[in-house]
Structures are given as structure tokens and as C-alpha cells.
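With one protein chain held back, the other chains of the complex are shown just where they sit.
And then subunit A:
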Amino acid sequence: MGCSSSSTKTRKSETSLKAALIIQNWYRGYKARLKARQHYALTIFQSIEYADEQGQMQLSTFFSFMFENYAHVHKEELELRKQSLESEQDMRDRHDYVDLIDVPDSYNGPRLQFPLTCTDIDLLLEAFKEQQILHAHYVLEVLFETKKVLKQMPNFTHVQTSPSKELTICGDLHGKLDDLFMIFYKNGLPSENNPYVFNGDFVDRGKNSIEILMILCVSFLVYPNDLHLNRGNHEDFMMNLRYGFTKEILHKYKLHGKRILQILEELYAWLPIGTIVDNEILVIHGGISETTDLNLLHHVERNKMKSVLIPPTETNRDYDTDSKHNKVGVTFNAHGRIKTNGSPIEHLPKHEWEQIIDILWSDPRGKNGCFPNTGRGGGCYFGPDVTSKILNKYQLKMLIRSHECKPEGYEICHDGKVVTIFSASNYYEEGSNRGAYIKLCSGTAPRFFQYQVTKATCFQPLRQRVYTMESSAIKILKERVISRKSDLTRAFQLQDHRKSGKLSLSQWAFCMENILGLNLPWRSLSSNLVNIDKNGNVEYMSSFQNIHIEKPVQEAHSTLVETLYRYRSDLEIIFNAIDTDHSGLISVEEFRAMWKLFSAHYNVLIDDSQVNKLANLMDLNKDGSIDFNEFLKAFYVVHRYEDLMKPGVTNLG
């Protein structure tokens, strides 16, 4: 009796052991695959983000090309602009700006009192929590005062820490106001005993760039020695054109937005390049290169670095020495309008401009050496050897930078010498990443603090978060795919010798990678992007199913539609540049001329007659002008069966 029951018991516990093992094994496999999918989604977001930045950088060569060819056409117009600009110069005086704008009694938003005090910081925070908008009068006044004070700051701010005065360093915020609130909630408001460094990229992408900028500027004005702002690559009016800040301002400030943009352009250039903490930690936005010269950077005239898209051309250097000839230079002002200034271009020498680009755009990588940053199109990839060399050269111990989104909000590399700090949680999508900040105190190791803001009151389970991210990423990727439909179809058909409509997974992946130029795990992603038959072969035309671009007009040829859709961000910037009287309209003539240049430079083969047809069709009023915002809005992508991509919400009850 005793024997049999104990053997049954042992057998039973053996089986339950086995059963538990099976369930645990299976669950761990499932969880790992979820994590992998999360990483794939992040990879998609990142590749597309950097590919976009690269596209942005290429615009600069187009603009140089455009100046040479386009400016000749409109010389008279440029002369006119020169005259109106001189009066604009006067307008920049504070009186004409700020005092011309009245704050009506009916305004319910926050009213700031100059000189600013910490009460004004509290006022702003409370108001922004209620989603109020700060009146343009105050926005301009704050920006003016900030620019005035920034002008007196050196290129690098030197800061000392102590046990009673730790320094907090925050990375990219990108207009995510909730993250700034979270940081202040966890770490306290800035004050003399609670100093902060904000390491660039305060604006673009998120919905509250102007609010973040206001909070940071007001805090800076109240505590100019304890609130430090470093310039990021997005503190650049050309970047703002593409990545959302310009739109946000023009939307929130319909009347005075353009003036705000004008002064922002100058303010950006006066932002310091970096911060040096305790003489041993360098804090800059992007990174370094093997030629980084800190001594040079301490002395450059940083305010002459307008934008990454306005590189010094060969002729600029002549202008610097050629003031006698009073040549008229062509440059940009707020939101990309071509204008002339009456004086020679104020430009940095090429090597100084490149030094700053490296600081704002570079990324650390594991490989030794220094290589051009082909991902972004600007700055470089720098290896551990470069870090050691530069840090040793200037007797520094560590480099703290931002610029790259990291799943945990921070990342340490190069043997502990380089720290990336990123403060915008859920940057790509709800659940994509944490945000973090660092607290520094001389003599102790840096401490990291993480957070993640969430709309839901409690955290969704991992699978839900992964789904949200994955759906979002796949959607964006599919939009890329549809924008290259013609090229992809051609590539597929070239490989499809038997005209079967099918390719091997390998062939399909090869085409995708080559045409789209995105280094992604195509095989792992294939099940989300195409139909695969039971033999493992890809039905390649299914890459384009369930998604299409709406045509703005019936007759527009599909290749033209595709091209216009693919370049719509670039086109928006170019249109704004041409729209010299910023009316939102360009003439059909201008459209044609610009298109000719564009297609020549970008090597896009679109028939002239097709473009003419489109231009005329878009001129809905038949008055010879095209509303380009309407024109661009007309290209939107339709995802059919969107709901099918959402995870099945099941109720186990």
C-alpha cells in the first residue's frame, strides 16, 4: 500500500514537473519572439528616421543647384526683396516686434511679468497642463530676451558640481511635454540648487515643441547660470520645416507665426555648442570626429552657423574677403524663403562649419575609426579609438551625448566613456522606449533615472505594447514600399524569369533591400509584408496590397503620383522656398520651372507634358496659381483593412 501510493506520488510529481517544464519552455519562447518583434519594429522606425534625415541633407545640394539655376531667372524679384528686407531689418528691433502686439483683455492664458521669476515658471507649467496657448506677445518677448542673454554666453558653458548641487542632464525631448512634466515631477523644478542641462532637440516631431521651448527659455531667463541649453541638430529652421515645428507654430499662431519663426532662426544660432562639467565631462548633442578641435570650437562665431542645409559654398569664402564689391548674396530666412541680404553672406569658413556639424550629427559605433555617417547624411560614425584619442587630448573622462533613441532611455558604450541619454519616452510609438536623465556629482558615478509616460492608467501587457509598435512600424514601412511601387515591380519582374508572379524569399529580400535602401531583417518581416505560399515562395505583387496612394486628380499618371508622394516632404520645403511672398500659392510657371530643376537634379524621369498636365489640373481656379498645401495634402496613403492589423482583443471571462 505504502509502496504503490508513494510511486504514484513520484510519478505524479514527475509528470507535473514535465508539464511545468513544457509550459515554461513554451512561454519563454513566446516571450522571446515578442521581444524580437519589438526590436524589429524599433529597427524599422530607426532606419526610416535616419533615411529621412539623409534625404533632408541631400536637399542642401539641391538648393545649391537651385540657386545657381533659379536665381538668374528671378533677378528682378531678388532686387525687390533686397529693398523690403532692409525695412525688415529695422523691424527686428524689439519695439516693433513685441510692442506692436497687444494682449487683449479676453485672453485667458498665462500672463508673464518681466523680469521673470520662478512664479512665471509655475504659471507656465500650470497653464500648459491645462493645454492653454501662450499669447504671441509673450512668446516673442521671451524669445527676444532669451536671445539677448544667449548672446553673452560662451560657446561652451563650464559647470561645477558638488554633493549639494548635483547636475541633471536631459536628452532629446522633441516636443513631448509629458516627458518634461515627468522629469520635473521626479527630479524637481530647476533652481540654483537644482541645475539642469538640456542637451538639444527640444523641438520637432512632438505636438508641444513651442511649449517646451517656452518653459526652457523662461527657466533659462530666471536661472541663466543654472539652466543650460545646448544646441541640437533640430534647433535648425530648415529641419523644423520638415519635422513639424514650423507647422506647429504656424498653426498655433496664425497671425504672428512668421515673426516667431524669424526670431527663432537667430535664437537657434546663439545656443551654446556644449557644456563641460567639472572639467572632465563633455556634454554635446551628437558626437565627435577624429578631427574635433575643442580649442577651435571654443572660439568659432557660432551664430554664423545657420543651418545644416546651408553649407558654405566655394564662393562664400570669396565674399568674406570681397566686401568691397558689395556682391548680393542669396540665402534663406525663416521657413526657407529665398531672400537677399544687402551685405556679403555671413558665413563660417568651411572647416569650422564642418566642426559644428560633427558635434551636432555624429553617432558612436563599435567599429574603430571615423567614417562618414551614411545613415543620416551628416557628421560621422566614431569608434572607441576616436573617443579615447579626443578625450585624452583634452584631459576629459567622459562624453555625454543624445541624438539617438535608446530602448532604455540611455546607453553606455566605448568602454564606459560614451553615454547616450534620451529623454523622450514612447518616441516612435506608445511603448517603444523609456526616457531617462542622468544626475552628476563630482567624485561619484553618474546615476541614471528612467521613466515612461503612458496614456493608460496602467501598463498594457507586453504583447499589447508590441502589437501597437509593430502595427505602426509595418504601416510606415508599407508606405515606403508603395512609394517605390514602379521600381520595385520592375526589380521583381527582372528576377522572375519564369513570369510566375513568385520569387524565392531570398530574391524578394534582395529587391526590397536594394530598391528601398533600408537595411532591415526582411526575412523575419516577410510574413507581415507579403503573401507566402506553402512552398515558401513569395507572391511579390502582394507587397502592394491593401494600400494605395490617393490620386489628387483622375488623370495623373501613376509614376508621377508615386514620385510626388515619395518626395512630398522635400517638395514642401522647396515650395516654401519659392513662395517668396509666402502666400501659400505659387504660379504655374514657378511650378514648372522648379519641377524641371527637381527632375534634373534628382534624376527623376517624368515627362514634361505630364507635369504640365498636372500643373494645369491643379490650378483649380484657372488663375495661374497653385495652392501647394492643398496640392500636397492631396497625396495621402490609404490603408485598407486597417482594423485587421489590430490584435484580437479577447475576453477570457
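Rule of thumb we're sticking to: a residue touches a chain if its C-beta (ideal position, glycine included) is under 8 Å from a C-beta of that chain, and two chains touch if they have at least 3 such contacts; residues count from 1.
Here is the rule we go by: contacts and distances are computed from a predicted model.
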item	value
Which of "Aldehyde dehydrogenase", "EF-hand calcium binding domain 2", "Aspartate aminotransferase" or "Elongator complex protein 4" matches, in UniProt, the chain that is not displayed	"EF-hand calcium binding domain 2"
Chain not shown: contacting residue from A:Q24, A:N193, A:N392 or A:S558	A:Q24
Contact partner of the left-out chain, one of A:R365, A:R401 or A:K485	A:R365
In subunit A, positions touching the absent partner	15-33, 35-36, 39-40, 43, 364-367, 411, 413, 461-463, 505-506, 509, 519, 521-524, 647-648, 650-653
